[in-house]
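Once you've had a glance at the structure underneath, I'll fire off some questions.
Excluded from the complex is one protein chain; the other protein chains are retained at their positions.
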Amino acid sequence: MAVRVQEADFDVGTEFNRFTQGRVDLGGVALFVGLVRGDGQSVSAMTLEHYPGMTERQLEAIEAEARKRWKLDDALIVHRAGRMLPGERIVLVMTGSAHRKDSLEACHFLIDWLKTKAPFWKFEEGPLGGKWVDAKETDDAAAKRWGE
Amino acid sequence: MAVRVQEADFDVGTEFNRFTQGRVDLGGVALFVGLVRGDGQSVSAMTLEHYPGMTERQLEAIEAEARKRWKLDDALIVHRAGRMLPGERIVLVMTGSAHRKDSLEACHFLIDWLKTKAPFWKFEEGPLGGKWVDAKETDDAAAKRWGE
Amino acid sequence: MKILYFASLKAKTGVGAEDVTLPASVATLADLAAWLKSRGDGFAEAFADLRTVRAAINQEHAEFDVPVKDGDEVAFFPPVTGG
Partner (left out) sequence: MKILYFASLKAKTGVGAEDVTLPASVATLADLAAWLKSRGDGFAEAFADLRTVRAAINQEHAEFDVPVKDGDEVAFFPPVTGG
C-alpha cells in the first residue's frame, strides 16, 4: 500500500512492473490513469494546488477504506501537483487482487473519490487568462454511488 | 481500436505510452491486466489454446460492442496464448475516453467477457499432472451483469 | 471439409486438424458428429455427449441442427473457459 503526491511525472510501466514484481498472488491488476484533457483552445494548462501533509493523510485514509470494502492485495495512488499541460498524466490508481471484481471496483471507487473529494484545487489557464475552478456537483453524484 | 492475440509477452508501459502518445482528447485511461495466479503448489503452469482467426473476430466484435455501449475514444485488447507460468501476464484491456466512467465501465465489461466468453481453453499443470479446465458457472454470473 | 479439434476434444481424438470427404449421409453438424463418433474409441469418447461439445462453421458458432457442406471449415471444442 502506498500513496505519493509529487510534482514529477510518473511512468506507468515502471509503476506496474514494480507493483507486480515477483508476485504470484495477483489474479488481476486494475489501473486508471487520469490525463489533462484539452481541445487546444479552452484550456492551455492546468495547475493543481494541494495542502501537503493533509493530502497524503486523506489519500492514505481513502486507500484504507478501499481495503476495508474490497479484498485487495495491494494498492497504489500516485498524484501529481503543480502545472500540467494537455496530454500530461495527473493521477495513477492501481489495485491488485486475487479476483478481478475486487481490483476493478476498488480502482473505480478510488478514482471517483480522488476526482471529487481529494484535497486539490484546480487552476485553469485559457486564452482569457486563468481562473480557479469551482467544485462540481456532477462529480459529487459519482461519489454518491459508493454510499457517501 | 485494436485486438492482438499473441504468444509473446506484452509490456504494459509500452502499450500505455503508444496508446496515449500525442493525444489530448483522453481524460482517462482504464487498464486491466490479468495475471497467472499460483500458490506455488496447486498450479505450476497454465496453457491457453485458442482458435486462431475465430478468436480475433470475436475479440473485435466485443470491442465493437463496447464502443456501442460507451463513449470510447480508443480501446486495445492484447491476449496471450500458449504456456504461461504463475506471475506472468495473460491479458491486457485498455480503454480511453473523455470521461472516466466510460473507460472504467467499458474496461470492466471487456475483461468480464474475456474471462468468461472469449474462445480460449485452459490447461492447468499441477503436481498430479495436467488437465483441461471446465467452464465455470460463477464467471457466467459476472457476464450477466452486462445484460447477456 | 476441414475439421479442427481443440482442447480436450483434440486430446481425446488425438487429432488437431484433418481433411475429410463427407459421406452422403451427413447433412447437419449432428450428422457429422454421429459419423465421426463411429471412427474409433477416441472419437466415440469425444462425441459421447454432445451437450459438452460446441461447434463452429467457418469460424462462427453453430448449433448442431445447422447444415454443413464440403468446403466448410468445421471446428469442435468444449465450452470455452475464457482467458
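For reference, chains read A, B and C in written order, and residue numbers begin at 1 within each chain.
By our rule, contacts are C-beta pairs under 8 Å (C-beta built on N, C-alpha and C of every residue); 3 or more make two chains touch, one makes a residue touch a chain.
Since this is a predicted model, take the numbers as computed values, not measurements.
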Displayed chains contacting the withheld chain: A
Option from A:Ala30, A:Leu72 or A:Ile90 whose C-beta touches the chain left out: A:Ile90
Contact partner of the left-out chain, one of A:Phe10, A:Phe123 or A:Trp146: A:Phe123
Touch residues of chain A, complete complex, unshown partner: 34, 48-51, 53-54, 57, 79, 90-91, 114-123, 132-136, 139
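Note that in this section only the chains that are shown with their structure count from here on.
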Separation of chain B from chain C, taking each centre as the mean of its C-alpha atoms, in whole Å: 27
Length of the line joining the C-alpha centres of chain A and chain C, rounded to whole Å: 50
Touching two or more other chains - residues of chain B: 34, 115
